[in-house]
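So the structure is just underneath, and the comments pick up after that.
In this view, the complex is presented without one of its protein chains, the others remaining in place.
== chain A ==
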Amino acid sequence: MNTQRPETAAASAPANGWAIELEKINKRFGAVHANKDIDLKIARGTIHGIVGENGAGKSTLMSILYGFYTADSGTIRVNGAEANIADSRQALALGIGMVHQHFMLVDNFSVLENIVLGAEDSGFLKPSLNRARKELDRLEKEYGLEVDPDAIIEDISVGQQQRVEILKALYRGAETLILDEPTGVLTPKEADDLFRVLETLRAQGKTVILITHKLREIMAITDNVSVMRQGQMVATVKTSETSPEELAELMVGRRVLLRVDKTAANPGKTLLEVQNLVVADDMGVTRVKDVSFAIRAGEIVGIAGVSGNGQSELLESITGMRDQKSGTVVLNGKPLSLEGDDGAARARQAGLAHVPEDRQRMGLVTTFQEWENAILGYHDKPAYGSGAFLDIAAAKKAAADQVKLFDVRPANINLKSSLFSGGNQQKIVLAREMEQDPDVLVIGQPTRGVDIGAIEFIHNEIIKMRDEGKAILLVSVELDEIRSLADRILVMFDGVIVGEADPATATEGELGLMMAGINKTAPRTIGIAEQGPLP
C-alpha cells in the first residue's frame, strides 16, 4: 500500500518527551473490531490531530484513553510511565481531560458552580467556590479564556459553554486535553477563537488531542496528524509534510468497492422537486439552508456528506416528519402539504415512501410483532380493513408476502420485531415501503449495521426500484455505497449542497474534499441540480 507512509513523526523522541504513548491497543464490540493494534505517540506540548471517517474508531480510542472503555489488550503510557486507566477519575488524576462533543454542563447552574461540580474540596460549598473563583481567575488570565464566572450556563453562547468545558478540565489539572469534534457546534468565528485558545494552551506546554473530520482545521492548527480507517491507524505524519488531498485519500482509503450490477440510468420526467428548503433541528438551529434539487423517474440521486451536515433534517422534512421553516416539496407536479404532525401520512398518500435512517427509533415499533410492523404507516389503507376495523388477516397476508419476497429470516410474522437481526429488520422496513409501489422512495442509511449478504440484496432491490421508473433519494454516510448506487451525487456540507458529481468520474479524494467543505469549486462541480440535469 503506497499510502502507508512511515511514521515519520514517531521516529525519534521529541524534545519534550511523549505525553501519551499507546501501544497495540485492541478493542472489540461483539463482532466489530473497533480498534486494531493501534500505536500512537503524542509529543508533549503539541497539538495532535486525529482524523478518520465515522466509525473509524477515533472515539473508541479516545474513550479508552479517558477511561470510558477498557482496552482488550495493549499498553498505555502517560508521561513515560505505564498507566492503567479504569475510569475517568483516574484519567483526570493522570492529567488527561476531555471536552465532549455534547457538553456535560448543568444548564441552570452558574459557570463557577459547573466548574466546581464534582471537584468540591470540602463539605461546604462556599469555601470551595471562593477558592475556585481565585483559581479560575488565574486560569482565565493565563490562557486567555474569559468567561463570567457568575453567568448561568443556559444564558451564554455555545462557544462560551465550550470554554467552560475547557476550564473545567484545566481546573482539574489536565495536562493533556482531548477535544472531540470541538467545532461541530461552533460558528466560524467561535472556531477561530477556540483555535487561538488552543495555541495558547500549546504555548503554555499543554498537549492537545483534536479529533475532527474537518481537514481544514487539521491543516490550520495541528503539529502532527494521525489518520484512522476501519479501526486501524493508517498513518501518523507531520502536518507540515502533508496536504489535505493526501489526508483525504488516507481517510477514505482504497477499499474494494461493493460493485453493483447496474445499467446506465434512463431518467424520465421529474418526480420529486425540492425548492429552497430551510429546516431547523430540535434546538432551533438551522440545519438545512436553502436546498434545492430535483430527482427524475428512473434515477438514484445520492446525497453524500459527513453525518451531521443537515442530511437527517433534509430527509425528515421531505418525508413530513419535521416541520420546514420555508420551501416547497413538489411530488409528481403537485406541491406536498407537510404541515402538522401527520404530514408523513399525506406524503405517503401522495406516493412517497420513506426508509428512515434509524430503523429502530423510527421505522419499526420493536415491541410489535413482525406483521404489525408490516403495515406501519399504511394501516389506514382500505386494504387493511374497511372503516374503523383492522383486517388482521389481510395485514398478516401482506406481511407474509413481504417476508417471502425479501427473504426475511426467520420467516415468522408473529415474532417480536426486536428479535430480528439488524439486516432483517432493515429488510422488513424496505419490504413494507417498496411493496406499496411508491413513486418516490427516500432511503436513509440503507445498509447501516447490516451484514454483507443483506447489503448486496438491499442494493439490488434499490436498483430494481430504479429500473421500474421510481425516483430514489439516497442518503448514506458510506461513500462507497453512494458511489456504487447513485446516478448523480450531491454533496452536502453545513446544510448546503456544495456540489454535484458524476459517480463514474469523481474520485473519492475529490468527494472527500467536498464533504469536508474544502475547495467548494471542485473541477466537476456544476452547481445545484436544477441548473442542469444530467443528459
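Everything below uses one rule, namely that a contact is a pair of C-beta atoms (placed from the backbone, for glycine too) under 8 Å apart; a residue touches a chain by one contact, two chains touch by 3 or more; residues count from 1.
In the analysis below, contacts and distances are computed from a predicted model.
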Item checked: Hidden chain of the complex, named as in its UniProt record, picked from "Sugar ABC transporter permease", "RNA polymerase sigma-70 factor (ECF subfamily)", "Glycosyltransferase" or "Group 1 truncated hemoglobin" -> "Sugar ABC transporter permease"
Notebook entry, point to check: Taking the entire complex into account, which one of A:G205, A:G268 or A:G340 touches the absent chain?
Noted result: A:G340
Check: If the hidden chain were put back, which of A:D107, A:D137 or A:D380 would touch it?
Finding: A:D380
Notebook entry, point to check: Thinking of the whole complex, not just what is shown, which of A:M362, A:A399, A:I462 or A:V475 touches the missing chain?
Noted result: A:M362
Next item on the list: For chain A, enumerate the residues touching the unshown chain of the complex.
Entry: 29-32, 319-321, 340-348, 354, 356, 359-368, 372, 375-377, 379-380, 384-385, 388-390, 392, 418-419, 421-422, 425, 449, 451
